[in-house]
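For this depiction, one protein chain was excluded, whereas all remaining protein chains were kept in their positions.
When the chains are written out, they are named A, B and C in that same order, and each has its own residue count from 1.
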Amino acid sequence: MGTRAGGSSNGGRRRNGGTTTAAQPAAGAAMRAPDRTDTARDAQSGLSRAQRLELYYYMRLTRSLEERLVNLYRQTKVVGGLFRSLGQEADAVGSAYALDRSKGDILSPLIRNLGSMLVQGARPAEILRQYMAKGDSPTRGRELNIHYGDLVRGFIGQISHLGDMVPVMAGVTLSFKMRGQDRVGLVYVGDGATSTGAFHEGLNFAAVQRCPLVVVVENNGYAYSTPVAKQTAAAQFLDKAAGYGIAGERADGNDVLATYQVTKRAVDRARAGGGVTLIELLTYRRKGHAEHDNQSYVPPGEIEHWERENDPLDRYSRALLASGDVDSQELAAIDARAQQEIDAAAADAEAAPMPVGPDALVGVYADPPAAEMLWFRSGVTSAVAVHERPAGWGTHDA
Amino acid sequence: MGTRAGGSSNGGRRRNGGTTTAAQPAAGAAMRAPDRTDTARDAQSGLSRAQRLELYYYMRLTRSLEERLVNLYRQTKVVGGLFRSLGQEADAVGSAYALDRSKGDILSPLIRNLGSMLVQGARPAEILRQYMAKGDSPTRGRELNIHYGDLVRGFIGQISHLGDMVPVMAGVTLSFKMRGQDRVGLVYVGDGATSTGAFHEGLNFAAVQRCPLVVVVENNGYAYSTPVAKQTAAAQFLDKAAGYGIAGERADGNDVLATYQVTKRAVDRARAGGGVTLIELLTYRRKGHAEHDNQSYVPPGEIEHWERENDPLDRYSRALLASGDVDSQELAAIDARAQQEIDAAAADAEAAPMPVGPDALVGVYADPPAAEMLWFRSGVTSAVAVHERPAGWGTHDA
Amino acid sequence: MPEVTYLEAIRQALFEEMERDPSVFCLGEDIGAYGGAFKVTEGLQARFGEGRVIDTPISEAAIVGAAAGAAHMGMRPVCEMQFIDFISCAYDMLTNYVATARYRAMLPCPMVVRGPSGGYVRGGPFHSQNPEAAFLHTPGLKIVYPATASDAKGLLKAAIRDDDCVLFFEHKYLYRRIKETLPATDHVVPIGKARLAREGRDLSIITYAATVWKALEAAEQLEREDGLSIEVLDLRSLLPMDDDAIVATVRKTNRVLIVHEDTRTGGIAGEITARINERAFEWLDAPVLRVTAADVPLPYAPPLEDFVLPQTADIVRAARQLARY
Partner (left out) sequence: MPEVTYLEAIRQALFEEMERDPSVFCLGEDIGAYGGAFKVTEGLQARFGEGRVIDTPISEAAIVGAAAGAAHMGMRPVCEMQFIDFISCAYDMLTNYVATARYRAMLPCPMVVRGPSGGYVRGGPFHSQNPEAAFLHTPGLKIVYPATASDAKGLLKAAIRDDDCVLFFEHKYLYRRIKETLPATDHVVPIGKARLAREGRDLSIITYAATVWKALEAAEQLEREDGLSIEVLDLRSLLPMDDDAIVATVRKTNRVLIVHEDTRTGGIAGEITARINERAFEWLDAPVLRVTAADVPLPYAPPLEDFVLPQTADIVRAARQLARY
């Protein structure tokens, strides 16, 4: 259960590296406090004080950014649905933190893994622009929410079809192996996504090829409205590992350090040529599948219980304070800094322009570079007459 | 490993029942020898002497029928490829024998499960007609080899796409559960087919629904040319059971009684509401994937080893003779009877007519009953001019 | 009788067929207590129990495959794809197993696969698809795609009673946007018959699903502004297709505009054009033209989606050109 000390050091990790720019202040820069014992390692996790604060920063940034998205959603500034990871921030942040960006590790996030993308260098302004479908968003308005990627920073945009990223990441990591690169891949799947054929085929393929891949099953209790007991008859997802002949571990996904450690072990194993690890992280989805979902299917008190007893941010700030080398002012300063970054990003994103119609035709193929203009559209840039926008036109229901 | 005595009796089984007719003598009728101790139960399997001889009969019938098919294939009377189960007769026959046809149990065979179909009542003449694509074959010449079924006798025709029969059998057995029927289903998959998404989705679905389904993984060492080690990294297929939260057992598939017993336990479990069992049967494919395959990928001596040490028919006849209540003349009589049946069936099948072209248009839908005649074909019954048959036209390569 | 929405009409059909025939049951993701992503199956589980309204794991191939197995045994399953976009995961099972079952193995396979389809709702590339063209060349399947509440109900009832597999595409843009008073009696619309949505003399628009409404809007505008009399044929059934109705409208107006929401290349308009060529070439006074989506994955941002999908203004523009031809 991830409580034993990880034998590995985190020496190779350089977080605030060359990818940040003056215009985009380095995430986590606020945590550099040279007058403190920044390099003192935590006995269990092997993480320095600065790194442990960085984990806190990413968790806070995830939560605050999603809260801002809720506001924007209520103001109908978000075009599609809004998907929260409330209560799951530790699992996404802790696991992604075990990758080494300096080595070119690659991660494939799912809809609840905003935190992991932030760790890999995604920026709040990008996320906000994506949700608002802006023309200068990473996908130029073509794809929804956090469905985007950047191979340079090391994350790959998911598609909606659950499970499909597992074969894709099998191939990404197969290429690492073929080229003798010292790189590792990590792919997330939900409890629900484990039921898909693609999950099975991809995991089996990676296992046989001994790809340097970590597969994180985020067991958050539900797939949309479906509880885990209707998704699988297995006692735990961990039990699937043996069926693929791969290593398996299970950890408390709401404990960011435990999550980090278990993933770090798997990453180290992968990098050392030990093949695939399946990690089951136990967590809980406190919000509905998306913002519209009223969670009527959840037994009374369950959400409140998790909120009260097992909020990953509460738990982690308590632990940090209890460790004695962090004080509450420092945490408050991180909170404020995250908030400022989001404020700036939101102003920026709101001001950004929407794409224009003909942009839609560009880039389906490398060659030809643009699709043909429709014959009835030649010379027309706005397709829709004003009266065509019916009442109720807007976000889709699910 | 299937060596403990099955606690269950086989009382409900009525093999030579009402489904046979005067024109089609009951399979196994030869084994009724009332002056012998027919009802004495074997201590381990719980099978009577007559039943144990019936198992022998089906194994022999399988082998001899396939041998006849090889002759016909060499005479180019088989239209497509020929797929052998040489060395696997025990696994197909023993497992299918655990079903109860009188209860309406249903089985989904694969290409190496000719034996299981014979147990369920398929007749040599049907098989031969299928392979020869005759117009009065069970599929009227539409489908290949043993790809056919009969819901009345309790077997369902496979399609080529591996794994697809698992979801289908999940649905068949789901209907048993929904209607409160006392029926069980059995589906075979090869070691190779376990890699498919359909296998995974279907097995998981059946496991969650606790369908009365037995899934037999026939581990015969190869999928076409691919050895098991390239198909899965798991130590054994049995290890997959826990990942689906279902019962699992493994047995020697070349021991017909062990195969019967392990399957019988699973069938009893399913019938008692205990849900899905995954059974791994260990066997060996002594012939190539199909007749054209020269098995160049098999290590030298491997096939000979299995032939010499572990032929299921040799093993079983030795065991029967050693049991003391069967003599070699009886076995020879069964061999002869199987041969006679095949001779009669072959004469019959060879004389049967091919279908005629326009038959092809009938029966895609219940309504409309036939597809439209092509405009350029109206009034034409033979599509091909004689000169269109190029040299080499014939069976496809794989 | 009160007016009911397209969505409510679908729910009524499910209720009534489940009441009528105990072999009808539903399976899909989140269709039970939750009532489905769009609440189409709301109340069904409360009425018919967990045994007949089954929440499944996320596995479209298993949903379709299990439905086929149950259908062989005499059940009449109705599968929900949470979004029709996920039917692609069951493509093998539908085209190879289900579609061929009767022909290759004399196995009856009466089942329905239904789900929310289509765009105009900012769903992006994976929640807006129109999969009809992917299945059109698979003999053994039937495809319907209703545009009205009445047809949604009547065709779903016909689909459930059909002895073969029917793909029932529901346009999610229409779910709550159109309303209608439905016939009181057991309302069944035969599969394979088109519906004349508007009579006209000068030009025919052949279409189906959401674009039926855009075509009707365009027809009104063209009548008002250009004095053109436009006929609108709503195909409703795509497989089988109502050739007689197509030929009749071509003979009448001699000018055909085909409108669909799917991408242009490989969309169903091609098949319709071929049939018109074969059956009514002499009656054509102008080429058969197409108004369709552009050949790109459907993007998410409103200006992009609006630009890619066919709009009323496009139909008007195209019809004017064709009328002048």
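Everything that follows uses one rule, which is that contacts are C-beta pairs under 8 Å (C-beta built on N, C-alpha and C of every residue); 3 or more make two chains touch, one makes a residue touch a chain.
The structure presented is a predicted model; accordingly, all values stated were derived computationally and were not measured.
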Hidden partner chain, touching residue among C:Phe48, C:Tyr103 or C:Phe307: C:Tyr103
Contact partner of the left-out chain, one of B:Leu72, B:Ala98 or B:Ala133: B:Ala133
From A:Gly87, A:Pro124 or A:Gly157, residue that would touch the chain that is not displayed: A:Gly157
Sole contact to the chain not displayed, among B:Gly197, B:Gly248, B:Gly275 or B:Pro312: B:Gly197
Contact footprint on chain C, counting only the chain that is left out: 85, 88-89, 91-92, 95-96, 99-100, 103-104, 125-126, 133-140, 239, 241, 262-263, 265-274, 277-278, 281, 284, 286-290, 295-297, 299
Touching residues on chain A - with respect to the absent chain: 139, 142-143, 147-149, 151, 156-157, 159-161, 164, 166-176, 178, 197-198, 200-202, 204-205, 208-209, 363-368, 371, 375
Missing-partner contacts on chain B, residue numbers: 79-80, 133-135, 139-144, 147, 159-163, 192-193, 195-198, 223-226, 230-232, 296-297, 354-361, 364, 371-377, 380, 382-385, 388, 390, 392-398
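Convention: only the chains that are shown with their structure count from here on.
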Furthest chain, CA centroid comparison against chain A: B
Whole-Å gap separating chain A and chain B, where each centre is the average of the chain's CA atoms: 48
Computed distance of Cα centres, chain C from chain B, in Å: 41
Multi-chain contact residues (two or more partners), chain A: 195-198, 230-232
Set of chain C residues in contact with two or more other chains: 56-57, 59, 61-62
